[in-house]
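The structure is given below, and queries will be raised subsequently.
What you see is part of a larger complex, with each chain still in position.
We call the chains A, B and C, going by the order they appear; numbering starts again at 1 in every chain.
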Amino acid sequence: MSAKRVPVAVLGATGYVGVELLRVLSRHPGVELTFVSSEQYRGKRASEVYPALIGWADLVLEAPDPEAAAKRADVVFTALPHAAAAPIVAELRKLDRLVVDPSADFRLKDLDAYAKWYGHPHPAPELVKESVYGIPELYRDALRTTRLVAAPGCYPTCSLLGLAPLARAGLIKETVIIDAKSGTSGAGRGAKVEQLFSEVNDDFRAYAVAGHRHAPEIDQELAAAGASAGALFIPHLLPLTRGMECTMYVKVASEPALDRLFSDAYRNEPFVVLRGAEPPTLSEVRGTNRCAIGWRYDARTGYAIVMTTLDNLGKGAAGQAVQCMNVALGLDETAGLDAPALVP
Amino acid sequence: MSAKRVPVAVLGATGYVGVELLRVLSRHPGVELTFVSSEQYRGKRASEVYPALIGWADLVLEAPDPEAAAKRADVVFTALPHAAAAPIVAELRKLDRLVVDPSADFRLKDLDAYAKWYGHPHPAPELVKESVYGIPELYRDALRTTRLVAAPGCYPTCSLLGLAPLARAGLIKETVIIDAKSGTSGAGRGAKVEQLFSEVNDDFRAYAVAGHRHAPEIDQELAAAGASAGALFIPHLLPLTRGMECTMYVKVASEPALDRLFSDAYRNEPFVVLRGAEPPTLSEVRGTNRCAIGWRYDARTGYAIVMTTLDNLGKGAAGQAVQCMNVALGLDETAGLDAPALVP
Amino acid sequence: MSAKRVPVAVLGATGYVGVELLRVLSRHPGVELTFVSSEQYRGKRASEVYPALIGWADLVLEAPDPEAAAKRADVVFTALPHAAAAPIVAELRKLDRLVVDPSADFRLKDLDAYAKWYGHPHPAPELVKESVYGIPELYRDALRTTRLVAAPGCYPTCSLLGLAPLARAGLIKETVIIDAKSGTSGAGRGAKVEQLFSEVNDDFRAYAVAGHRHAPEIDQELAAAGASAGALFIPHLLPLTRGMECTMYVKVASEPALDRLFSDAYRNEPFVVLRGAEPPTLSEVRGTNRCAIGWRYDARTGYAIVMTTLDNLGKGAAGQAVQCMNVALGLDETAGLDAPALVP
């Protein structure tokens, strides 16, 4: 391997976001995996847990020790549960490592909102201001110089990429309805009865109708983009492993120039695919870092309909985290992320 | 078999609605299958095409001849493509048979709307007025005396059962958003590339965003129930065989008494299951004639959210068609339709 | 309800075999569910755990107390883990209840084999002789008078129904190869990572190649049927919820009269469907108590190939348990079990 490769660590490497980080980073030409951790499987090779990684990620899994990680890596991904991530992030920042945090701990700027939705005070409030919300299409400049990336949730990424151009154009003045559908890998690899194959297969349902933790994150970023109203967000569970779709309903006063809005926003974005009137599919983005966007104006009712798809573990988590790292390190933004989806 | 069983015929018995009619009717205690037709498989036994029906529906499939059907049956189900059904329905009505028509031909009362959405003038306009829209929960009295049931589409049934109580209470004054998701059996048994397993599996997408043929049917019935606004209806394709979910968004001026509205409407309905704040699932209705309904009021945004599920071939097609027949014949309304869903 | 209905109890009512027992028994015309137990969900209604059972099994789940069960029921199904079942079965037998035990505790006649495969001495050895192996097609006479049914495993049922006619005809003289494939519900409802949707979906693999606990049960019954050789049994995990297929390879000296053998064995059996040269499918048996059998003789290699399918929770577990109860109680053997599979 080239001496110039940046050494990187993944903490929490055997969860679903963690293993996707391993998959992407192991074929990334500009980095080298030097440290991987897993409480549950420490002492095993990552490729023993996931045989798909044989020959790609054969490192032995260690305890999630931030000092050890910092000793061996310049960049650390903290694919850990919320609340568990923050103190480790804090320690890694003290050791001046570039941290990309896919946990929820640094996404909400409002500490009260964090306390309310996550049920405990923020574990490292002083770092919240320092962090940059990790959607490069929205915050690329800030990401170029940050040392702490708050990688966003899959639902916020999927909905915000579709809504930001409308919000910036001042078109979001009434509650936006976000009808979102996600594959099961978004629920993680914890052993839960409701995630068993026999429970999920052939089924479909809404969940967390009362309020999902991603809702305040969506509202925060909608407001940041210029929306004067928030979202009504209802997630649903799809019987498939990877993929997320949002169908979004925006009441507008008159027909907006949707084609132009989306083209202006994303024409040069390598990971946004504009599909025009064609509804995007999950299959075209699975395993990639892409977000596909379709749209339609319904003259009869005065609604703009925006449909977005992405892979909840790709652009919705690990892929975007690597994209943020690329930006922060000044690498080619697409490095390690350039492969077409598997079809069929 | 008892001499009192009513002889019934199914035309189009090997499509997915047809075979579900065979399954339900073959164990119905009050009827006897006497005539089944299939252009494609004539000469074979129904159970050769569907081995699940061995011992249940071993009749030989014949040509879809209405006279032959009328000679042997008092009730005829016409599970035929739209436009193909109408002339056969007309002939069967001349022969004074009770006709239950799961095709789209008699659902729209507005002949111009029919011509616009189906691309040709109505083939039997004189019968349109005679027909009764086949949702017993909404039209039970009219169904008791009709001789022509226009069995509704799966999307209209699924959405209207959720919205009718609100419409009747005068709560639908702005565009209702219907975000609907359907399994693939709703697309029928025609051999189409986009319905191949390899195309549908693990995928999800919106379709017919420009306008689905069920949209005017929904608006017609919303208006009949008292709504002063129509629906914005976006269907999506789920990677599963049977099942439909609608999540519906109704903007209301103040908090409605949803519990009471639904209880008043459906307390005594054998096939409506009220789930309150619990989002209904597909698995609990699969293979049944049930519609499950959940609801929630979101005070922050002023929306009532109604979620409904049913089996698109059951309560969404064949099951409801048999329920209508039961009503029209004066049989126990649940006859042949009383079995719990298979779980897991 | 009629006073003549036999009161029945289900212990372990919220596991997958348990809920299938509830589904079947709740619409059985000759019995009445009077007692249901669940450690995990005691205090809830069965239909709260499984909303598909609303209106069908609304009883409150209690602790699995054999005395309480015996007080209220004449027949008790013990859908409990192996080793946990035996002492409860023993107590129920002391109270002279008819016990149908879907656990593994009374299947192996050889107490040493039990100790070896289950890792502990048999908890109630004195009852082993009393028990009758619950495949009515093989042991109907003994089942008529027994008070303790050892309901067999799904793999033994699926393979033995296909092999017994050959074994009885003296055709099994060399190792039979059983290549078996099962849906995931056979693994039960315990929360295990390897049974998560994201782990099972789109995957397939052999497992327990070293030896599955059902292997000695198969050999025991093959020998009982007259085979002079045992089986090499390799199970595989299918990405579907319900269903099992066995493709079996029997080396024979000359072409056997397979059509006649199967016809003689099963012509009058209500739950065996003979499919001749047609390979049976899972869909035709799902949710039923049927076993479908196809066969072929390969002259080139001298092998008889037998293919069987059943629903691992139906004929492979709960359905057959109810069939055995029907036999033991002298009821119509098909009572409660007569419904066609759902297609598509």
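Throughout what follows, a contact is a pair of C-beta atoms (placed from the backbone, for glycine too) under 8 Å apart; a residue touches a chain by one contact, two chains touch by 3 or more.
Keep in mind that what you see is a predicted model, and the values were worked out from it rather than measured.
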| item | value |
| --- | --- |
| Copy count for the complete homomeric assembly [3 present here] | 4 |
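Following the convention adopted for this analysis, only the chains that are shown with their structure count from here on.
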| item | value |
| --- | --- |
| Chain B onto chain C, rotation angle from CA fit, given as a multiple of 5 degrees | 180 |
| Rounded Å distance between chain A and chain B, as computed from the means of their C-alpha atoms | 40 |
| Computed distance of Cα centres, chain C from chain A, in Å | 45 |
| Residues of chain B whose C-beta touches two or more other chains | 201-202, 241-242, 280-281, 283, 286, 344 |
| Touch list for chain B against partner chain A, complex | 175, 177, 179, 181, 198-199, 201-207, 209-210, 230, 232, 234, 236, 238-243, 245, 247, 249, 277, 279-283, 286, 294, 296, 298, 300-303, 305, 307, 309, 344 |
| Interface residues, chain B side, partner chain C - complex | 16, 19-20, 23, 26-27, 50-57, 185, 189, 201-202, 241-242, 273, 275, 278, 280-281, 283-288, 292, 338-344 |
| Chain A - residues contacting chain C, complex | 16, 183-185, 189, 191-193, 195-202, 239-241 |
